[in-house]
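Of the protein chains in this complex, all but one are displayed in their positions.
Coming up: chain A.
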Amino acid sequence: MIQVFAFYLFAVLMIAAGALTIFARNPVHSVLWLIVAFFNAAGLMVLVGAEFIAMLLVIVYVGAVAVLFLFVVMMLNIDFAELRAGFVSYLPFGVLIALGLLAEILLGLGVWKAGPLQLAQRAAPTPADVPNIKAIGQVLYTDYIFLFEAAGIILLVAMIGAIVLTHRARTGVKAQNIDKQNRRRPQDAVVNVNQPVGQGVEL
């Protein structure tokens, strides 16, 4: 009973947050509603029994990705009225894309339910007492290791690409050398000079 209540709570909140993400007038509010949507997605994951994925969702999406969005949106000066002006003219196109995505989800689900993976899962399900993380680890790092490493390499390439694209060689930058600063001794930094009045000091 609690599960049913929890499911409807999370699902309704998630759909509402998703809708408000689009309809919010302020881009910062949009990102915050997106965070609420992520949260409720994590809640749904917990209900299904994938608590590891739920925690990862919060740590990665809410803790990192959304913070990144928030930083960018806060620093930009977006003129929202201008952006919203084309809403009605783009609406049919948007609905078309949404229907396309819905068809993809239904097709994917249908193919999976009828395919060999699902039959294998029904024939030999993961034992219930193996914790979530162990179950994922046993499969991810053995059978799917190549995909895992490839995903890591893609992330690395994306990071390097971002740095290469935005890096400018700036001249005249004075960087600090912390070791040099730490090695500085009072004897080298201060000089006591007994200078007669009226004459300059030469250091």
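We take it that a residue touches a chain if its C-beta (ideal position, glycine included) is under 8 Å from a C-beta of that chain, and two chains touch if they have at least 3 such contacts; residues count from 1.
FYI, contacts and distances are computed from a predicted model.
Hidden from the displayed complex is a chain whose UniProt protein name, among "NADH-quinone oxidoreductase subunit H", "ABC-2 type transporter", "Protein-export membrane protein SecF" or "Probable septum site-determining protein MinC", is "NADH-quinone oxidoreductase subunit H". Contact with the omitted chain, checked across A:22, A:59 or A:139, is made by A:59. The missing chain, though absent from the display, is touched by one residue of A:88, A:105, A:165 or A:178; that residue is A:178.
Residue in contact with the omitted chain (choice from A:22, A:67 or A:103): A:67. Listed by residue number, the positions of chain A touching the unshown chain are 1-2, 26, 28-29, 32, 35, 51-52, 55-56, 58-59, 62-64, 67, 70-71, 74, 131-133, 176, 178.
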